[in-house]
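One protein chain is absent from this view; the other protein chains keep their places.
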Amino acid sequence: MTTTATIVQSRNLYMAHALALVESEEIGENTRIWAFAHVMKDTRIGRDCNIGEHCYIEQGVTLGNNVTVKNGVNVWAGVTVEDNVFLGPNCVLTNDPNPRAYIKKSAGSLVETLIRANATIGANATIVCGVSIGRYAFIGAGAVVIRSVPDFALVVGNPARQIGWMCICANRIPMLVGQELLTCPHCQRGYRRGENGLEPLPAACDASIPGSTEFSSFHSVISTEPSVEG
Amino acid sequence: MTTTATIVQSRNLYMAHALALVESEEIGENTRIWAFAHVMKDTRIGRDCNIGEHCYIEQGVTLGNNVTVKNGVNVWAGVTVEDNVFLGPNCVLTNDPNPRAYIKKSAGSLVETLIRANATIGANATIVCGVSIGRYAFIGAGAVVIRSVPDFALVVGNPARQIGWMCICANRIPMLVGQELLTCPHCQRGYRRGENGLEPLPAACDASIPGSTEFSSFHSVISTEPSVEG
Partner (left out) sequence: MTTTATIVQSRNLYMAHALALVESEEIGENTRIWAFAHVMKDTRIGRDCNIGEHCYIEQGVTLGNNVTVKNGVNVWAGVTVEDNVFLGPNCVLTNDPNPRAYIKKSAGSLVETLIRANATIGANATIVCGVSIGRYAFIGAGAVVIRSVPDFALVVGNPARQIGWMCICANRIPMLVGQELLTCPHCQRGYRRGENGLEPLPAACDASIPGSTEFSSFHSVISTEPSVEG
């Protein structure tokens, strides 16, 4: 299996590395699946996804569109991943809160996890099942999440606690106690506090549509000022 | 290697996925070994084990019966795993407490780790070698264990500290300081403090034999009330 060329097979409209094992029949166009990854049957994978090496996507899982799954990630049955989510390298998901090898559980007893659109799970973070990760939430590298995370929240540590907010533009917004309106110091987007974390003010809402031309302009902002772990 | 059907080979009495690499000659019946896993020669694997994808079982390792090894786990020489142990996804074991690439150590200098029967190691937990994980102990997801853990203890955090006890039925028993006798609030099993953590009172002892018919009744209890990370 040593070879000097990467072999990529194009089947239908997605691509799979020759050393990937792909059994799903519902994979969107332009999705790429890399070596030693296994996508099981009865999974639904959106378009434009990138599934890294040594990943495992279990039967029953749904990944939205444009999801990035970095190397070494297992997505278990019971986990739902919405559009534009970033699953960092070796982050760990779960579906059983109190496993014992001698207690065999049925598929119906799995505890679910929901990762909302545009969220980021940092490298080597752990998500204990039964929680919801909010829209645009940002789980720092190595964090251990044991409760649900609000929209736009930035959490770090073990157990994870909130230390700020994370803008659509991927830069940090400080937590200002008692302040109803917040502005990103990097891109000037405005937010207000809502029922589940922050809500972008209307102008920012429009800008948050992935695929819009505005996203290319994010690049110069974020590449010059790395601010938090991820 | 892209295929639309999972191929499982039955050899003797155990099963190995066609993309697993199995070199051991001592594998018990009904054990299953999944894709991209490598079970080296000179390992001893019990019956009814489940060895997940991308696992590695190193030469010299012994796994007991009914051990669950979730995806992405490396079991190194020097680690002993007793019956009914659950090794959560991507949990990390070790056998060298102070590695340096320029100091080559002999196999004889490895530092051992013992994982006692019925224990659970949570997802992405780290076990520093030289410790013993007690019977029925429960290592929370993402915990970093640097000292031995008593029987039935529930530990979490980095470094891991005890926050409670974990019953045979996989539900949490609060730590009550100065109390010699404890009762599980979920299944009413009784325990007393012993030399190494808790000891089940006689009635619970009988119930703790895996394979007994009682275990099927655990299911309804634990699936309705997920209580701790794992």
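Labels A and B are assigned to the chains in the order they are written; within every chain, residues are numbered from 1.
The rule we apply is simple: a residue touches a chain if its C-beta (ideal position, glycine included) is under 8 Å from a C-beta of that chain, and two chains touch if they have at least 3 such contacts.
What you see is a predicted model; the values in this text were computed from it and never measured.
> Touching the hidden chain in the complete assembly: which of A:Asn66, A:Asn98, A:Thr113 or A:Ser132 does that?
A:Asn66
> Touch as defined at the start, partner being the missing chain; which of B:Gly72, B:Gly88 or B:Gly197 qualifies?
Per the contact definition at the top, the residue touching the missing chain is B:Gly72.
> If the hidden chain were put back, which residues of chain A would touch it?
So the residues of chain A touching the missing chain come out as 1-6, 19, 35-36, 53-54, 66-68, 70-72, 84-86, 88-90, 118, 120, 123-124, 138, 141-142, 156-158, 166, 170-171, 210-211, 215, 218-219, 222-223, 226-230.
> Residues of chain B in contact with the chain that isn't shown?
9, 11, 16, 18-23, 25, 36, 38, 40-41, 54, 56, 72, 74, 76, 90, 92-94, 96-106, 108-109, 111, 124, 126, 128-130, 144, 146, 158-159
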